[in-house]
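Apart from one protein chain that is not included, each protein chain of the complex appears where it belongs.
Showing chain A:
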Amino acid sequence: MKMQITSSDLKSALRRVAAHSKSKREELCAADAQLGDGDLGITVSEGFDACATLDLPEDVGKAFYEMAKTFQSVSSSSFGTLVATGLMAAAKETKGRTSLDSSEIAGLLSLARDAMLARGKSSLGEKTVLDGIDAQAKALQEGSSAALDTAIAAARDTVETFRNRQNQAGRARIFAEKSKGLPDPGQLALVVMTEGLR
């Protein structure tokens, strides 16, 4: 099933993600406090809150750009900058168009993943949000019709797959041993963001 996504679709999606992020804010902060400074729920919630109030341009590329800019200016934490980097990759790819096709989402996720890996100087398998995005890009490539459910399942499965491994990137790396058995906060944030799209 193909669907055209316009700038106004993005705007309503942002409102849903913002509302869902707000409801999961404390949960994400608590998960982050185990391994970091405990503000991830605030970063995600405030980032999407600010994006949801944007007056998005019709050009979807420019709309992604506005989101990137807003997200990182609300929080200059490294997670905020990584999300902004992913949005920026989508912005470059879709600049000058007024819609994108739902079949392009897997490709955009792959571009976002690669840009974020380069910016964070990290690799897949280090127990970060990138593993979740990678799983989503791969699951969607396989062309399931229930795209959103597929993406949510891929994000949730990633959290469980990595739960008993050690964090090898970012601040959580300092707690490598302790991180075994704990869900990665960034991977959890991806679950929240994707669930919010429903």
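By our rule, a residue touches a chain if its C-beta (ideal position, glycine included) is under 8 Å from a C-beta of that chain, and two chains touch if they have at least 3 such contacts; residues count from 1.
In this section, contacts and distances are computed from a predicted model.
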Absent chain [UniProt protein name; select from "Peptide ABC transporter ATP-binding protein", "Dihydroxyacetone kinase DhaK subunit", "Tetrathionate reductase subunit B" or "Pyruvate-flavodoxin oxidoreductase"]: "Dihydroxyacetone kinase DhaK subunit"
Option from A:Arg15, A:Lys69 or A:Arg97 whose C-beta touches the chain left out: A:Lys69
Residue touching the undisplayed chain, where the options are A:Leu35, A:Cys51, A:Met67 or A:Met88: A:Met88
Contact with the hidden chain (one of A:Thr6, A:Gln34 or A:Ser78): A:Ser78
Chain A residues that touch the omitted chain in the full complex: 65, 68-69, 72-73, 76, 78, 81-82, 84-85, 88, 91-92, 95, 119-120
